[in-house]
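Just one protein chain is left out here, and the rest sit where they should.
Labels A and B are assigned to the chains in the order they are written; within every chain, residues are numbered from 1.
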Amino acid sequence: MPSSVEARLAELGLTLVEPSAPAANYVPYVVSGSLVFVSGQISQDANGPIRGKLGADMDAEAGAAAARTCGLALIAQARAAAGGDLDRIKRVVKLLGLVNSTPDFTDQPKVVNGCSDLLVAAFGDRGRHARSAVGAPSLPLGAAVEIEGIFELG
Amino acid sequence: MPSSVEARLAELGLTLVEPSAPAANYVPYVVSGSLVFVSGQISQDANGPIRGKLGADMDAEAGAAAARTCGLALIAQARAAAGGDLDRIKRVVKLLGLVNSTPDFTDQPKVVNGCSDLLVAAFGDRGRHARSAVGAPSLPLGAAVEIEGIFELG
Partner (left out) sequence: MPSSVEARLAELGLTLVEPSAPAANYVPYVVSGSLVFVSGQISQDANGPIRGKLGADMDAEAGAAAARTCGLALIAQARAAAGGDLDRIKRVVKLLGLVNSTPDFTDQPKVVNGCSDLLVAAFGDRGRHARSAVGAPSLPLGAAVEIEGIFELG
């Protein structure tokens, strides 16, 4: 039976994919006490990385759509950390959102909202989180956005 | 009765303002166990954001003054998280300080010291924290500095 979180995602037309494991000496998440630390998730869809630089070749709306895919990946990792049951996630604690930006792009919050809004749509009030949204001059694979997250297990 | 932390701030001529809530799907802080995760606070004063780019139109001293306003905002959020009583803050745990920088500005630590020094002035030894100070190509609203923090509740 899907969790209530996945039911809400389904209403949005979204399904979680099985997260792939990193091909290196790090892991997608680590559980320490009740906290789940999830590795930075770059913007990507079925076609691969969503590339772009805000202020140059991508606008804030497209950036928010890219950030939303980071959110979906974070939820997929949180589900794995919770043994498959997202209803065991008590709270989304914190996000650090890095937006691939030119030196004069200043709308990082609008971009990261794409992820924040998805988390609240999926988790309701327990999806509300602390966060920082900042610029980065470049990100892995040229991704538009990378977001890491901390979740709390219930 | 003001906390001893606020008494020290008053000696410095500083008062905490009531922090405003973000107008988005995130919150100023989340408490998880004994940890308080405070959202990134941009440099600002009563006139709005303190904008600037270190290495271009702002020097390290002005950057440190901007970082100090981030520190004041972090303390205000910590006070709210502690139910209004800053003496319940056992420790400032960690800061991540992002400094709006040109590619050749390398004095990020001097800038973030403006925040670190304020925290130690306010909290004494329990204000000493782990931290990272790094450059960012751009920050929300063109702010000169953004700093997020983790505090521990006693």
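We adopt the following convention: a residue touches a chain if its C-beta (ideal position, glycine included) is under 8 Å from a C-beta of that chain, and two chains touch if they have at least 3 such contacts.
No experiment lies behind these values; they were computed from the predicted model shown.
From the set B:9, B:50, B:75 or B:133, the residue in touch with the chain omitted from the display is B:133, counting the whole complex.
Along chain A, the points of touch with the absent chain fall at residues 24-30, 32-33, 37-40, 53, 96, 98, 102-103, 136-142, 146, 148.
Within the entire complex, the positions of chain B that touch the omitted partner chain are 33-35, 55, 91, 93-96, 101-109, 113, 116-117, 119-120, 127-137, 150, 152.
Convention: only the chains that are shown with their structure count from here on.
We define each chain's centre as the mean of its Cα atoms; on that basis chain A and chain B are separated by 25 Å.
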